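Have a look at the structure below, then the notes.
Every protein chain but one is kept in place in this view of the complex.
Order as written gives the chain letters A, B and C; numbering starts at 1 within each chain.
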Amino acid sequence: MTNLTHPFLDLDGDKLREECGIFGVIGLADAAATCALGLHALQHRGQEAVGITSFDGTEFFTRRGLGHVAENFASGESVAELPGMMAAGHVRYSTTGGSNMRNVQPLYADLASGGFAVAHNGNISNARKLRQELVEKGAIFQSTSDTEVIIHLVATSRYPTMMDKLVDALRLLEGAYALIVMTPRGMMACRDPLGIRPLVMGRLGDATVFASETVAFDVVGAQFIRQIEPGEFVEVDFDGTLRTSRPFGDVRPRPCIFEHVYFSRPDSIFNERSVYASRRAIGMELAKEAPVEADLVVPVPDSGVPAAIGYSQESGIPFELGIIRSHYVGRTFIQPGDGARHSSVARKHNANRAIVEGKRIVLIDDSIVRGTTSLKIVQMMRDAGAKEVHFRVASPPTGHGCYYGVDTPERSKLLAGRMDLPAMREFIQADSLAFISIDGLYRAVGLAGRDNGCPQYCDACFTGDYPTSLTDLALRQDEEAQLNLPVGKVA
Amino acid sequence: MTNLTHPFLDLDGDKLREECGIFGVIGLADAAATCALGLHALQHRGQEAVGITSFDGTEFFTRRGLGHVAENFASGESVAELPGMMAAGHVRYSTTGGSNMRNVQPLYADLASGGFAVAHNGNISNARKLRQELVEKGAIFQSTSDTEVIIHLVATSRYPTMMDKLVDALRLLEGAYALIVMTPRGMMACRDPLGIRPLVMGRLGDATVFASETVAFDVVGAQFIRQIEPGEFVEVDFDGTLRTSRPFGDVRPRPCIFEHVYFSRPDSIFNERSVYASRRAIGMELAKEAPVEADLVVPVPDSGVPAAIGYSQESGIPFELGIIRSHYVGRTFIQPGDGARHSSVARKHNANRAIVEGKRIVLIDDSIVRGTTSLKIVQMMRDAGAKEVHFRVASPPTGHGCYYGVDTPERSKLLAGRMDLPAMREFIQADSLAFISIDGLYRAVGLAGRDNGCPQYCDACFTGDYPTSLTDLALRQDEEAQLNLPVGKVA
Amino acid sequence: MTNLTHPFLDLDGDKLREECGIFGVIGLADAAATCALGLHALQHRGQEAVGITSFDGTEFFTRRGLGHVAENFASGESVAELPGMMAAGHVRYSTTGGSNMRNVQPLYADLASGGFAVAHNGNISNARKLRQELVEKGAIFQSTSDTEVIIHLVATSRYPTMMDKLVDALRLLEGAYALIVMTPRGMMACRDPLGIRPLVMGRLGDATVFASETVAFDVVGAQFIRQIEPGEFVEVDFDGTLRTSRPFGDVRPRPCIFEHVYFSRPDSIFNERSVYASRRAIGMELAKEAPVEADLVVPVPDSGVPAAIGYSQESGIPFELGIIRSHYVGRTFIQPGDGARHSSVARKHNANRAIVEGKRIVLIDDSIVRGTTSLKIVQMMRDAGAKEVHFRVASPPTGHGCYYGVDTPERSKLLAGRMDLPAMREFIQADSLAFISIDGLYRAVGLAGRDNGCPQYCDACFTGDYPTSLTDLALRQDEEAQLNLPVGKVA
Partner (left out) sequence: MTNLTHPFLDLDGDKLREECGIFGVIGLADAAATCALGLHALQHRGQEAVGITSFDGTEFFTRRGLGHVAENFASGESVAELPGMMAAGHVRYSTTGGSNMRNVQPLYADLASGGFAVAHNGNISNARKLRQELVEKGAIFQSTSDTEVIIHLVATSRYPTMMDKLVDALRLLEGAYALIVMTPRGMMACRDPLGIRPLVMGRLGDATVFASETVAFDVVGAQFIRQIEPGEFVEVDFDGTLRTSRPFGDVRPRPCIFEHVYFSRPDSIFNERSVYASRRAIGMELAKEAPVEADLVVPVPDSGVPAAIGYSQESGIPFELGIIRSHYVGRTFIQPGDGARHSSVARKHNANRAIVEGKRIVLIDDSIVRGTTSLKIVQMMRDAGAKEVHFRVASPPTGHGCYYGVDTPERSKLLAGRMDLPAMREFIQADSLAFISIDGLYRAVGLAGRDNGCPQYCDACFTGDYPTSLTDLALRQDEEAQLNLPVGKVA
């Protein structure tokens, strides 16, 4: 299953990948139908599996499937299996557990206090340690998902109310989580204290809706109210009463800046800013920081388009579609012999030779991960007759892994983790290469620059400055170290 | 199955639809694998069904399926069923015969002279009459496809050679056809005398390739040589010998101008011009013919983009993505209640509210067919806060049906068939509306204007000036007239 | 796809196989639903594919599928696709054309005289020659089925009425055919002049029904009227009028005697005799012709049961289920290692060790084809501790192929084609082996014995006495002879 948003790049593992999108609605007839539509609008956040759980006042119903929302929830029968006025769902990209149906969310359990369903966007960075402790006490895990840890912690919490049990459980967690929880009493939505992953709230008539991005509200016809604040818990019951609390106290938030760069849809509002406007502003900053004499500005489709528009507007160099993207992708074709050697690239993106030939071009892409795709794109432009190819990147060099729910290659496979700027330029064979600076990026999202003492965003993938401990990572490194002990050494 | 290229518009039947794409290759090991890749590049010309026939020197093999090329021919097993060094295939949009597998091309027959396979892009406008005559002589038809008429005419021709039989058959046809034919002796490719539908020729190492569009050559790594001329027959045998002839004599060609407007991919070369360049030039002409004071030029994605770039460059008004398109479409979702009233539009295109709000915008689309979509798009812009919405169309008003292989609504459903310009503007509720003029269109494709005495293109959908007789249409009108005879009248 | 009636034997190709069953009904609302049920009752005559064609007064509708009737026609939707008061269908075992959907009957064609659908049980022994002649005149064949020859002959016949066209066509045929034909005017049913394949007629309220066997009438609730006579044509129109004729004059009939032995269901009436009673009588004759001292009579399930009951009743030796058959068969399992060496047999039939151990048993089977299964069954009895194993066969030695619609191995693979009785006994390792005599078989079906001058049945598989010419066979033998010409010899 390919990430269809960015199929070309993805096949080469050459993009960071957001792992999930979540959506919830309470107080609406046929809640599951609206939930399906909302998840469809979040499909770019996860294409491998989808699940929806609904509650009809008495029972919970769940339906899951591999593939896209439209493949699993477009039919009337599929939605009719999910009755009730409350529903929440989840789209996901794969995880370490593989494409196992048991890992497809929402996860559900019958607790002594009643049914409990949870949809989770993010990653718990001490889940492995917590899991070991629970299993030693006799807990039986069904999935390999870190989300199941949350359910077991809630199930064994001794606090009396569900809200207290949940807070009790979350206090033990480290990492990133935006959660939508359903119980027979209503819906809860919350973000981790740093607000690393996004979650927004809206209204649809008398109903309350939650989603990872505002675009889902546009699609279902809901009105965007505000984001859930970092560390905030919102509870909504069936008569629409809404309660909010901040059980973790005040922490300086650090939402993920990569939502502006790539994850969110350009028509979403993230952290109170238009994502499209942020990307265009990045392109303008980039034109100021790294100008070049050229004939055309060419975006790498589709994610490079807003920054390319910004670069063009700031530099005055005309914006042209020098690369045309196919809308029909999906599986990999059998490759015939030599004649079609470049087809794996060409069947997804194709040089617009008539436009590119004989021209000096500025290529704009949103990021460089492994660099393999960038190399192919540069080569494609040269094969089409481009005289010069200048590469400009709408984010700083990505040199560090993410442990908060984003799929990143290990550091040794990140181009910026392996080499410096001149080496990178050489690797992708561009005539010149420039990334936006970290401060330029912060300026483009409306700040004066990065506050290095207390950064306003999580930018660990660029800076290596992780806002939480990474317990499981440390555990794993310890184990690997032991496995590598020299013979004869005392452990 | 949705036309994924233009999913939003298509669902409303609000685009003309090219009905087919064809691809053939001779002289290459594993020809079918290359054929599958070539058809994949032509997927935008037909998404409902696909078929490939190959020949291994002894036998013909055929495999067909509903849906996309990637769904049917991506696997090694599927291609392994199609051995040999010659293969031809076909993608199609549906026809009157419905999605019947028997209508999926290539069509194949065992004739007394040996195997005969044909892939056809176009429409025979006297097929019904020819079919009646054949059936009366005892011919048994298996499909409802007009292409089968060609096979029966070949089977019953008394000429000795296959080439002569084929010419004999084609002389009886009226209408549009680009054909790729396979026999045990090799491959033939030809276009009707007017060259209404496109067909191009290329080389891939020692192999010869044919395709509806040059983009297929880019994708398989072949070199574009030239187009098959209107009325030209090309024969290639297995040692690569190529023979060409013009059995119908000299006729002034009239290729379909709508290939420039919408059907072909922007990175194709049609009738010796870059399609992208033609569309951008249309946008420039439109900016000259119908200027307007505005803040933003906004394309209707994706087909309006090149013209919008041209309009922006000529007018100096900034180009912005005021509408964001979802990459995940497909089936229609169950619509929940009132709250999500606008979702059928919104789940495919979404206003980029942050950019559009408070602005005067020029919307650019490639064409208006029924007008229902245009109305929704205008409304979406107003809902997002646009102050003024000016609509500019990159083709003249589409007021007439096509009978040459393009799916068009009947005239009474075409907006331009029902009303004049002011009424159309009122219908779509734009602040202003303008179409490019017919001469402007001809200028944009590099001519001085339309030669009304002897037009350089088929533009019947704009002008009603059909380049051939329409025998079946006349037959049908006669029958309908008889059915409507007043009681008592002598027939 | 396995023949589930006799799954064990079949997997080894060790039974003759009837190739088809047909069913038709006219004059009944929802004719297709009754047709599906009737075909289901004939499922033992063909398990690989099924098709039904219906006519609603205006149009013909066809639906086909691979597999069983219940898999393709059990649902309301499937039957709803087939409206109308006339329907005919066909179940088939595979043919030389493979499991190709185009070969699945009924075959249908739009002739100049209107729609024409045909379901055929039998085999035309000069089809290949007729086909060559038709193709040379320009006919285009879509299937490899010999039935399509009939349609082309009808289509090109110059007689004026459909009845005359059909008789004109059938006069050219050689071989076996029971046909059900539908035209817009009604239904025709006929048998070849020798009546080799069966066809019976019944009534269901005001409707007329036709079927290969009477069991289909029991299942649909119809009343069995009589068989269609050899060489008889019956026509029924929509008001129930029935016309009958004998266009080929009087010929002494020779129906297939193997219908009594194995093909027909025991609860059918064939050629005016109970099939069950015939089989029991064969067992009785066998007990007289080939008695043996033994403790138990054990049938090879299920087809040997009626003859075993007859043998037990005549001999007084107790009838016991010494072999238990599994009801769950189907695909072949992956065979694990040595330990399960005999499992391919054992998973379908299992010795009832507690009953067999230490006993002298008489095994009764309906026929021996290749003998490989008989060997395994004898071995299974010995492994279970049987003291003696006497094998009795309820048909004469099968030493010749069938060319009339029954799938037989080539003569060199038939046990009785390769060796004499003592060698056969040795091959299957039985303590004794006896077949019923050809006259004993005729006595069991109520005759005084075989009339060798003018046999009352077709028994060519036992005697090699074929009742028709075998034109295609002769053609093929000529070709093979030519291919084997010694080098240097003048052809």
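Criterion: a contact is a pair of C-beta atoms (placed from the backbone, for glycine too) under 8 Å apart; a residue touches a chain by one contact, two chains touch by 3 or more.
Predicted, not measured: the structure shown is a model, and the values here were computed from it.
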item	value
Chains in view touching the one left out	A, C
Contact partner of the left-out chain, one of C:33, C:49, C:162 or C:406	C:33
Hidden partner chain, touching residue among C:168, C:267 or C:289	C:267
Subunit A residues touching the omitted chain (full complex)	109-112, 135-136, 138-142, 151-152, 155-156
Touch residues of subunit C, complete complex, unshown partner	4-5, 28-30, 33-34, 36-37, 40-41, 43-44, 47, 68-71, 73-76, 79, 204-205, 207, 215, 218-222, 265-267, 269, 274, 276-277, 302, 305-306, 309, 313, 318-321, 324, 326-343, 346-347, 350-355
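Operating definition for what follows: only the chains that are shown with their structure count from here on.
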item	value
Category of the chain touch graph - line, ring, star, complete, other	line
Rotation, 0 to 180 degrees and nearest 5, that superposes subunit B on copy subunit C via CA atoms	180
Distance between the centres, which are taken as Cα means, of subunit B and subunit A, whole angstrom	38
Shared-contact residues (touching 2 or more other chains) in subunit C	none
